[in-house]
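What follows is a single structure, and I will ask about it in a moment.
Note that this complex is displayed minus one protein chain, with the remaining chains in position.
For clarity, chains are labelled A and B in written order, and residue numbers in each chain start from 1.
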Amino acid sequence: MIRLTWLQFRMQAAAAAAALAVIAVVLALTGPHLAHLYDVSGITVCQAHADCASLSSRFLNQASAAFTDNFLLGFGNVVVAAPALVGIFWGAPLIARELETGTYRLTWTQAVTRTRWLIVKLGIVGVAGVAAVGLLSLMLTWWFRPIDLVNMNRLTPAVFGERGVVPAAYAAFAFALGVTAGVVLRRTLPAMAVALAGFAATRLAITYWVRPHLITPVQATGKVVESLPGGGALRLWPAAGPHGPAGTPVTIPGSAWVYSIQQVDAAGHVVHPVLRAACHRSQAAIDACTAGYHRVVSYQPSTRFWAFQWRETAVFLALALILAGLTFWWLRRRLS
Amino acid sequence: MTAVLEANGLGKRYGRRWALRDCTISIPGGRVVGLVGPNGAGKTTLLHLAVGLLAATSGTIEVLGGCPAGSPAQLARVGFVAQQTPTYAGLSVSQHLRLGAWLNANWDAELAKRRIKQFGLDPNERAGKLSGGQRAQLALTLAIAKRPELLLLDEPVASLDPLARREFLQGLMEVVAGHGTSVLLSSHLIADLERVCDHLVVLAASRVQVTGDVDALLASHYRLSGPRRDPAALPANQEVIQESHTDKQSTFLVRTTDPILDPAWTIRPVTMDDLVLAYMSQPPGTKNASHPGLEVIR
Partner (left out) sequence: MIEFQLDTASGVATYLQLVQQVHDALRLGLLEPGDQLPTAQQVVIKLAINPNTVLKAYRDLEREGLVRARPGQGTFITRSLPGTDPGTQARFLAAMTDWLLSARAEGLGPDDIEAIYRTAVRSCFAEGVA
């Protein structure tokens, strides 16, 4: 069964290997140059002391010039698309083609049980898909490291899904979704469509509705929130003094993922006070109006990047396993 | 002879429609059994149930004394050629043979190679490029080379030209003669069945209409023609299968194991064609006509 699966799969495997090889060569040729640009930019030195806005933008401009924006963007898209491609082209046809063409009537009557057949097919192609995407994302994480260190935005949705280990988990899920769609719908093209739509919808849903809840955010309380220029950092002052914010502020770096800045009353309830026009006349007026209220900033520090990565990986792997179980059940019970 | 296939009240329902119903048959081994009936009668359903591609809605079925597709050992004893002989279009003939070797413990590679050569198949040709007859021979080779005790074939020659049909049956009979394999072969072409089958199962309207050894069936059915008569007036031991009347004459196709004594009848023997057609055209809802007494017990 293993040899048969390989025989049927080898063309797709070769295509993926070729694509990965090409990308690896391109990255290997260009990566060191980007790293060199970063090393000579002086950002490592300045980051220890002050903000490096000008050095950062100069480095980024150099990078853009060296590799053109399309190039950089293109790589990001590859990692976003790769899991979907695995689901559509490796997952959906896996079983659907056999059902569509009737070849299952040949294979299921040889001396191999349906369960073993499915286990081997899912195992070999699934692992290959996950490994390919995993390798791709690790290569890209390595290549983008200088840029990520400068941008410090790894927790934003646009970047998070293109780095680290989550793309491999996305691929596992997309693959399982494709296979399940194929088994239920029994036709390759509709299964591909469902795989694509389902994968996109799930990714969006989890990014915006599940990921924020994976780890309880840090909450910093203060009286005044000040936006710092260049980089999106925030400063939270504990008190509002007569000449402006007072006390020792808490700095929330721009790399943090800020959920919300909310107004909270003395009892801790979130309020949405509408400041009457009268409150805006002077600082004293503002202070008076906001006397009983605090500001609470909910955020995730960027050091939690890997914690988020592993948790989201677990979520998608769990989904993949559930779908795989559904496929087994469907194949045994319903297709009879 | 032990039965190779035993079904008891076997039925398969899709939604509200019964594809096969109340099927109770016992198919003896060492025979070439013809499963005949019009399209949609349930032949494919019965074969798929026998080979484990479908699960029964009601009743039971046992193949070679075991549950269909119950284990790899069971699957190894039964060879199957599905309707329209599905093959992997992208794989070559020799790759199909390797598929057989990988997926079957009991693979006779020599037999497979010999057959491929015998029927002039190019081992490196892709299955998608083969003609219908060649694909059928490939599928049959795959089913045979695993040395099964029972071969099930679903309309294997339906879409083949006469020459390819003849070659397929020649190859099949060679296997039966050489290895004593039991065969259950479905078709709606009666002429082919006449050549090769010695046992018959007639399916129509999702029910078994009659089953038995061909010799016994032909010996117990007669065509009676004579002056016009009401079928109820016939003796009780003569079961009317088919009747037709003009204003002066009646013709009946009857089944009986007793001699026919009425001198008014002209008695003619019945061909397999007549017999099968008569049973196939019975109106639906007629009681299941499988009489164990018809089977020749050897």
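As a working rule, contacts are C-beta pairs under 8 Å (C-beta built on N, C-alpha and C of every residue); 3 or more make two chains touch, one makes a residue touch a chain.
Remember, predicted model here, so these are calculated numbers, not experimental data.
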Quiz item: Shown chains touched by the missing chain?
Solution: B
Quiz item: For the full complex, which residue in B:V32, B:A139, B:L152 or B:V254 touches the chain that was left out?
Solution: B:V32
Exercise. Kindly state which of the options B:K117, B:R195 or B:R228 is in contact with the chain not pictured.
Key: B:R195
Quiz item: Touching the left-out chain: which of B:A3, B:V176, B:V240 or B:I260?
Solution: B:V176
Quiz item: Residues on chain B that touch the omitted chain in the whole complex?
Solution: 31-32, 166, 169-170, 172-174, 176-178, 191, 194-198, 271
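By our rule, only the chains that are shown with their structure count from here on.
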Quiz item: Once bound in the complex, which stretches of chain B touch chain A?
Solution: 48, 51-55, 69, 71-73, 75-76, 78-80, 82, 84, 86-91, 95, 98-100, 102-106, 139, 142, 146
Quiz item: For the complex, which residues does chain A have touching chain B?
Solution: 1, 3-4, 7-8, 101-114, 336
